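All protein chains but one are shown at their positions in the complex.
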Amino acid sequence: MHLMQSKERAAILGYGAYIPFYRLPTTEIARVWKGGGSGPNLEKAVAAADEDTVTMAIEAARQAMNMARVDSLGAVFVGTESKPYAVKPTSTIVAQALGQHNTLAADLEFACKAGTEAMQVITGLVGSGMINAGLAIGMDTAQGRPGDDLEYTAASGGAAFVIGKRSKDAIAVIDCSTSYVSDTGDFWRRAHERYPRHLSRFTGEPAYFHHIESSVTILFKETGHKPSDFRYAVFHQPNPRFPVEVATRLGFTMEQIKTGLLNPMIGNTYAGSSPIGLAAVLDEAKPGDKILLASFGSGAGSDAFCIDVLGGIARTRGMNPTVKSMLERNTKIDYSTYSKFRDKLEK
Amino acid sequence: MSIQYWRIRDRYYRLIGSRCSDCGDEFFPPVYRCKGCGSEHIEDKEMPKTGKIMTYTVLHEPLPGFEAQAPLYLAVVRLDNGARILTQIVDSPEDSVKTGSKVRATIRRAMVDGDSGQIIYGYKFIVSS
Partner (left out) sequence: MPRSKVYVNSVGMTTIADHWESSILDLAVEASRSALKGFGKKSPDQIIVGNMFSAVGAHQEHLGAMLADGLGLSGVPAFKVESACSSGGSAFNVGYNLVRSGAIDSALVVGVEKMRDLEPEDVSQALAMAESAEYTQFVGATFAALNGLLARYYMEQMDVSRDELSSIPVIDHANAVTAAHAQFRKAITPEVVSRSAMISDPLRLFDCAPVGDGAAAILLVNDRGASGNKGKMAEVLGGKIATNDFSLYEREDMLDFKSTRLAFRGALAEAGLAPARIGLAELHDAFSVVGALSLEAMGYSKRGHAPKDAKAGKYDRGSELPINTFGGLKARGHPVGATGVYQIAEVYLQLTDQAGKNQVEGADYGLTQNIGGVDTTAAVHVFGRAS
């Protein structure tokens, strides 16, 4: 493949994030399971009992649509691994809530990279002229098996992007992207199981690092870009350490990644992880800034994007609540409330 | 159960109520006849998503299906267009729920038919900070 680049470039016309109100300190999880200590992240975002991927996707989508000011969408794609229904698309409920019917709707699954995949597909539909604008959402209510290490980070949240033809109001152009996959089972969930399973050290080098380093290296080779060309880099963030490590290996600095690094505060929102990081970056990016976005999905694969911020970003300030304000607007809960919210208690 | 709510899903998802074409009054839930001027010239209209709490209560024993959300904060909200709506207040600290508090709409799971039935989504409100 090398590089995916549409003849007519597609652009981000609007975006919106959603982070639930509730936070579970990882000290609480450690208190219950380990008698003390904490996880690698400080806290994680927890969806309330009456929230799910559908409700959060609609909230983020509404904000993206509010910013984009498009009337009709040719496609609504939701990338998630926590669909409320195994059969019945999340995307049609989102479409209905937005009043969109003459649209292509689908749910995508590729663990934590389903959201960025949605962005690539929408970019292709726009770039080919098949649609004028589409909505790509990455959103999850990630479930951690009680007592498992992943419980520290499995969190809820995500972001939505309206992608359409590049116009004078466009916020950022999706210049190009690439994708690198292999059959690598680092983390998986069989069809009727409730919780996923995962390997431990194997999730590092052969999975996360190999795939992100591969996709980004291909991107650099095909475009001729180097790390210093980018103002920001956003990586998938399963924990606070991996994105910092992969950034360093690829030649990025802390200054470049810190705006999009949210795992310490909210944990890993799976398909929402790098999309929320991108939203946080767009909240402060300036025209001319170049952004590298590299997701990772277990199973496994990585999507890497080169995104250029445009002048249209100026008009977006103040239109929607920022990611920062969502990070700040929170209340702490304890392990028992979290268990009730996420329906982990057997009745 | 689900068909009764399916037919009004746009009202639940987008707060689509009624507007009297003659006098301009707006209502949610929808009406067949204007409560202001009595006209039957009623059209669908999307309601504003912000308003204020007129009164509220804290229900310790909600209807079956809502137990997990007890105690339920319920309020009569006067939307910015004057329409009054009965709704649940969520994600709001206890001391922020007062007569006069400003609120904004959100979408949530309203009812769930067990583990295998359908999920009904609908409006709830949050106190604006």
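So that you can tell them apart, the chains are marked A and B in the order they are listed, and the count of residues begins at 1 in each.
Quick note on the criterion: a contact is a pair of C-beta atoms (placed from the backbone, for glycine too) under 8 Å apart; a residue touches a chain by one contact, two chains touch by 3 or more.
The model shown is predicted, which means the values in this text are computed figures rather than measured ones.
Here the chain not displayed is in touch, across the complete complex, with B.
On the side of chain B, touch with the chain left out of the figure occurs at residues 4-5, 8, 12, 27, 29, 35, 54-67, 69, 72, 74-76, 84-88, 99, 110-111, 120, 122, 124.
Rule of thumb we're sticking to: only the chains that are shown with their structure count from here on.
Separating the centre of chain A from that of chain B, both taken as means of CA atoms, is a distance of 31 Å. For chain B in complex with chain A, the touching residues are 9-10, 13-14, 68-69, 90-91, 93, 106-110, 119, 121, 124, 129. Against chain B, the residues of chain A that register as touching in their complex are 21-22, 48-52, 54-55, 58-59, 84-85, 93, 96-97, 99, 329, 331, 340.
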